[in-house]
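Sharing a structure here in structure tokens format.
The complex appears here without one of its protein chains, the remainder shown in place.
Letters A and B mark the chains as written, and numbering starts fresh at 1 in each.
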Amino acid sequence: MLPILSLTLATLLIGTVATFFAGPRAKYVAAAVSGVFLAEIAAMFLMFSWPGIGVGPTHFAESETYAWIHVAWLHVNYTVGIDGISLILILLTGILQAVTVAYSWNETRQPGAWFGLVLLTCLGCFGVFVALDVLLFFVFWEVVLVPMFFLIGYWGGPRRRYAALKFFIYTHVASVTMLVALLVTAFYSHSPSLDFAGLQGSAATLAVPTQVILFLSLFFGFGVKFPIVPFHTWLPDAHVEAPTGGSVLLAGLLLKLGAYGLIRWGLEILPNGIAHAAPVLYAVAFASIVWGAGVSLAQRDLKRLVAYSSINHMGIVLLAIALDTSLGLLAAVLLMFAHGIVSALLFMVSGSVHHTFGSRDLASVNGITPTAPTLSTMTMAGALASLGLPALISFPAEFTALLATWDKLGYWVLIPLFTLVVTAAFYIWMMQRLLFGPPKGIPADAHDLPYAEAVAMGVLVILTVVYGILPNLLVHWITLSPVAGLP
Amino acid sequence: MSGTLSALFPWAFLVPLAPTLAFVIIGLFGRRMQRLEWGGWVAVGGAFVAMVLGVLIAVGEMLSPGTYSDRSVAWLTLPGNGTGAFPHGFSLVMGTLVDPLSAIMLIVVTVVGFLVMLFSIGYMHRDQGLPRYYAELSLFLASMLGLVLADNLLQFFLFWELVGVCSYFLIGFYYAKPSAASAAKEAFLVTRIGDVLFLLGIFIYFDLFATAGPGAGWAASGFLFVSHGAPFLAGVPVSNATLFTVAGLMMLGGAAGKSAQFPLDVWLPDAMEGPTTVSALIHAATMVAAGVYLLAVVSVFIGFTATDQLLIVAIGGFTTFWAASMALVHRDIKRVIAYSTVSQLGYMVLAVGAGFTMVGLYHLFTHAFFKALLFLAAGAVIHAVETQDLFKMGGLRKSMRITSIGFLIGALSLSGIPPFAGFFSKDDVLGSVYQAAQSHPAYWPFLILAYATVFMTAYYIFRAWFLAFSGDHPRDPTLPHAHEAPWTMTVPIVILSGLAIVAGLLAFVPQFGGLFRAGAGFLPTPGVPPTYTTTSLLLSGLSVGLGLTGILTAYVLWGNGRVFTLAESSAVQPIRRLLLERYYVKAGVDWFGLRVVYTVSRFLAFVDEYIIDGTVHGFERMFSELSTRARRVQSGVVLDYAAYVVVGLAIFLVFLYLVVPAFPALGGG
Partner (left out) sequence: MTDLPLAAFLGLSAVLLGIGIFGILTRRNFILLLIAIEVAMNAAILNFVVFGAYWGGTPGYGLEGPSIAVVLVGLAATEVAVGLAIVLALNRLRGSINVAEATVLKL
């Protein structure tokens, strides 16, 4: 059988290195790498659904294991594998890498480094989604931080140093907590094994209070990436200072790492932990949902508004995960995908508004529709998708998430439900200020979207509509994996 | 013949598809079309195809009554894993449903949709952004038809939201006008509150049917509209009556948002910022009726509990009166008709709540035609004189004969004067609520309010007619000289005038009336309208008398170009001001939105920036202070570092060999 996962990793690795050294031609290399990556993802989908292939003893299809570090008492393997959840997130990685490259096609400042770092971020995310060994997972997890740090710190806005450092410190403290918790889980058992199945086995031998404590530590570690209230303040700063491509990857992929980690290395490793710690997660999720929406309403900076709305959406993801039901898990993965696509679109919109009109201030840039009709259409599509309009991608995700919440928590669902009104309010109000009304603050040389940006956003809008009308295209793959059928 | 037409049922999905196609074509090639002025005709074509197919299907349903459903599209499938809340999983499907209810709505939506599209060609020709207008209107028509043909609550909700967003865009069509953008926002957000309640209701129903329903069929079907010959609640002893009541109330909440029922009625009069054609199609005939249709569908397939019914009656009856009272004093012709719409929707809700679902739909059917007629006629007037202020108009009877007669027919129909359409349906509504009140005394106050509204309705609509059309000349001499509208506008007005006359009588045609009588075990007996007895004739006489009195009052005060001015000192003056200020509800909503919600949100943002992030910065300062002190240890002299290493080693050794053995808890001993 074709070792498709390792092949993809190799492609991305070689592609990244090649891009770094390609100088002004980096964008062509990056585009080629994205194309190959997407082809390989298509191959993964094919192999995943081929009957009789792939579903190995650990429930992971395409599983590959090679010894990496073996000493007498410690076995660290290079183990990779995918299930339905990672497959969907890998698809998201491929899509976002391609559109980020397309969007920043005209990047002139150090294009080699820019495209190389973009590819490296996606490489790290892909690694996180396939790694089935704690150490391998952690390596990829940290690999993601470095390029993002430089993307913000070099190409960012005026306060980029502050934002990059804040991002790095927050996420690093969190990942250290996470690593310690995972290692403790592994080393508590008598034959420490660092791969996924081994960790599951050794976690089962732990006392329940220990499991709960470990789970909460993991929750903190992954939660900062979500981000959860009150550890969220790095996100708006990072987004506001990050360049558009950086924001797209940050919101579209990096936030998903936390949610994915919580499912893969929290929920599935420590089922007793989630069973007892769920109320904590619910409380944090509700707080994030309400807080994100409430603070968004007061924002004047378009990008900050979108950033806070991410906190709100990821709060719903957390809620769906915390429910610990198969419907909740399905909803969480759908929402992650939906938010990845839609927030990427909205951050591209903010970026384009910023460099077309010189400002993202909703109080000083108004009525852009006559000047930039295409940009205006993209803004509407993004805002409507994000507020959960049916026939767009977020709706099936939010619908299943709220249905799952009602099933498990009953009338608590009113909290996220009524937050939907607030979400609608800040997007509709944003559109009223930015798109409609008499034009104001429009520079004389303002123009509609450049071709590259329009293509990148157009692809995302099309995906939003297609998956919104036919969510089974995603659901089918997620539910193929036995893991999504978590009891 | 009947067999041929019912063979069309599997192709019902083509009805919404035709305007969808128009939407796609105009959306893709719109800019090119603006020059050639084709966009409008493409939209008209889409609507025409939809109308032909829709009416044929409705006729097929008349000739061979029954329910046809097609549930072939799996939208979202969760395979069961034997555990959890859904052990067998579930499949949410999309499909089409043809039954008497959807047949009635198909006729309403496609006919009014086509006529309004045609009217738009003449009405909108002066405007910019026509491709956008026709694209959005076509999308609206497609979504509305999708809603009408929906065969489960989820699909219903999906299209429900889509028509909502089309309404949002069309209200804000003149987006450069701040008031239009603001009205669009208000419409979206107020209905959104209803939508959220609706969604919760869907969850409850889904759960009830998927987990607690009778038999395995329910587990798979979820909340599909399945006909049992009787509403679900009437057929099965229910263990979970409270949940059914709550779910029913949530449906009422959704319907109140969409159909502008109290207390979510504030958005509809403001929605008049959109083009008049949009008001006619969306905010009079179709979309606002979707709320009533929802209540009808739920009452037919699931049923309401007695508590729900009382609340629905209360909301409907009160709204009827509440909205009509505000229509009494306004000067804007479109606003008067808008309040009238809210009030008439209240009648429909009232009938559905009282258990007479098909009577409510009957009024919906006739109302769609005469209200669209009133709006289109008003549109023709606005098009001619370029103002919406009734007090500036006058004497238009002479220059706009067809329009003035059209408006008059609409007004007579709205006032419930026989033999116009409104008479039959309104009479049925009042009669059925009277019948229901015999066994439910709590309905009485709302029946009285409904009767009082008959008088007010006749008064306000004839006040509008006299102000606009009677007299010799416009009161404001600066108005442009009015001409009769072009044929694309008068033809729809004439057709709708005809329908406003005969739509009520149509119900006496056996096949057509069968849709409302709905044989074939579709409805339980309470859905049949009352038979004509002495009491019912007396009641009819009462409502016609009230209507005629209203018209007479309007004539006395406003007839022949008179303008009735209330003395400043009059005792009625405060009431008039209260009504003009819309009971201060609008001000209250603005205050709540701008002051309360926004202030809370500003406060949250302040806490976020200065308290949460402030704490983070506090830690940052603390660590930087500590490290400034700690770094003095770093003298830079290598020998010092070497000394630290040795001292550290010594401490470690002392700990290991002296301290640890002394304390067994540390692992020594």
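Simple rule for what comes next: a contact is a pair of C-beta atoms (placed from the backbone, for glycine too) under 8 Å apart; a residue touches a chain by one contact, two chains touch by 3 or more.
Since this is a predicted model, take the numbers as computed values, not measurements.
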Where the missing chain makes contact, among the chains that are shown: B
Which of B:S72, B:T242 or B:Q634 contacts the chain that the document leaves out: B:Q634
Touch residues of subunit B, complete complex, unshown partner: 631, 634-639, 642-643, 646
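The definition used in the following text is that only the chains that are shown with their structure count from here on.
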Distance from subunit B to subunit A - Cα centre to Cα centre, in angstrom: 36
Interfacial residue positions of subunit B with respect to subunit A in the complex: 74-79, 81, 83-86, 154, 157-159, 161-162, 165, 168, 172, 175-176, 178, 180-182, 184-185, 188-189, 192-193, 196, 199-200, 203-204, 206-207, 593, 597-598, 600-602, 604-605, 608, 612-613, 616
Complex contact set, residues of subunit A against subunit B: 229-230, 232-233, 291, 294-299, 325-327, 330, 367, 369-370, 384, 389-391, 395-396, 399-400, 402-403, 406-408, 413-414, 417-418, 420-422, 424-425, 428-429, 432, 435-439, 470-472, 475-476, 479, 485, 487
